[in-house]
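With one protein chain removed, the remaining protein chains of the complex are shown where they sit.
Every chain is named by a letter (A and B) in the order it is written, and numbering of its residues begins at 1.
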Amino acid sequence: MARKPRVKLPNSVNKGQVVQIKTLIPHKMETGQRKNKKGGKIPRFIINKVEATFNGKPVITADFHPAVSANPYFAFYARVEESGTFKFTWTDDKGKTVTTSKKVAVK
Amino acid sequence: MIGRKVLSAIAIIGLGFTSGFALSVSSANAQMNEAEKRAKDPRNKNYMVGDKNSGYVYMTSQTRDMQDDDFANPGFVWVDTGESLWNKVNGTAGKSCASCHSSAAKSMKGVANTFPRYDPKTKKMIAIQAYLNRHLGEKMGAKKWKWESENMLAMAIYVKLQSRSTPVKSIINDQNRTTLAPFLAKGKKFFEQRRGLLDMSCKQCHEDNAGNMARSNVLSMGMPNGFPTYRLKWQKPGSIHRRFVGCNKNVRAKPYKRGSEEYTNLEFYLMQRALGLNWETPSVRN
Partner (left out) sequence: MSNSTLKHKQTMERRDVLKLLGLGTIAAATGAVVSAPAMATPESAAKLISTLSGTSSYKSGKISLKMPDIAENGATVPLTVRVDSPMTADNYVKSIHVAADKNPNPEVASFHLTLASGKAEVSTRMRLSKTQNVVAVAVMNDGSVHRVSRLVKVTIGGCGG
């Protein structure tokens, strides 16, 4: 069963409020340093990028390297000036992306 | 890799030495104060009942932070998976868990206490994983899950989560006492039996020396109330039987299989040692 990313932020905020957004996506973050039982190298396979946008405009981007732990957790802040939608996109080494969105209303 | 193996071998030898000759001496060193400090930390209050401490007490504040926030706790990814599996129709019977048990929040509350339970069919104790598999096969006509598979971890965590913050209770009563006694005795015997190249028992570390240091780790009391637990080392959750395998390997003993009679009885005994502590599944441990 495919495991989904988790995102946490408030549903409604005051105009101009700076809120913390927490994200976590299940992923092994295979470093490329490990060997399998036969002694062969297990190829690197990680989430290398996380992007957050609000109403289509960039909020923050993170570039991850194999030193980021499995099931990468990423928390950051955003200033919310209007009601709208946060969109989060995770990109892996094969170029595959996972996205999830969350609406926020300004009181 | 080789370097790492050598290092861990040295660590193990260190562990053996410490336990054999001087665990009581090492308790007097500066690191012991760290363990005492943790035990006195007000945050740990709800994790200490009488003379019993949950493994939580022995974790650093960063690890406890991770457990305290359900969002920061990566174990909750498996809770999400467990919840969707619960509601998903699976197998030839066309049923989901929810078809019979409706809301897990109601039907599974306290169920964590009832495992391992006596299985009249095999006349042995049965752990939650084996029990879930029997349900999948017999009631749902679905494929079985491997002990340490994502689905099994997710469902075991999801079911046990429903007992979170309630105390571990004993299933032993006057009716079943005689039936269960031999299994409890076997579990206790396993716990106290010295084994492996290092000739160490579970008890020597987790009872006689709980709170003392084994190199850089504080030895816990070996409590089962947070399993399946998200271990930082594993970077994923694991069953208590996986932990048994690891412990047995550490003392250079041949591990038993997950779900074996030996480990199931041991788990049953550990449950009896943990009575009164609160359920924490999915806990976060080092």
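Simple rule for what comes next: contacts are C-beta pairs under 8 Å (C-beta built on N, C-alpha and C of every residue); 3 or more make two chains touch, one makes a residue touch a chain.
Treat the numbers as computed from the prediction; the structure is a model and nothing was measured.
Peer 1: One chain is left out of this view; which of B:40, B:88, B:194 or B:215 touches it in the full complex?
Peer 2: Residue touching the absent chain, from the options given: B:215.
Peer 1: If the missing chain were put back, which residues of subunit A would it touch?
Peer 2: 18-19, 31, 33, 54, 57-70, 72-79
Peer 1: In the full complex, which bits of subunit B touch the chain not displayed? Write them out.
Peer 2: With respect to the unshown chain, the touching residues of subunit B are 7-8, 10-11, 14-15, 18, 59-63, 65-66, 205, 213-217, 219, 231-233, 235, 243, 246-247, 249-250, 286.
In the analysis below, only the chains that are shown with their structure count from here on.
Peer 1: When the centre of a chain is set as the mean of its C-alpha atoms, what distance in Å lies between subunit A and subunit B?
Peer 2: 30
Peer 1: In their complex, what parts of subunit B are in touch with subunit A?
Peer 2: 1, 71-72, 74, 76-78, 80-81, 84-85, 88, 150-151, 154, 235-236
Peer 1: Can you list the residues on subunit A that touch subunit B in the complex?
Peer 2: Where subunit A meets subunit B, its residues are 1, 3-4, 6, 8, 22, 24, 26, 28-29, 35, 69-71, 73.
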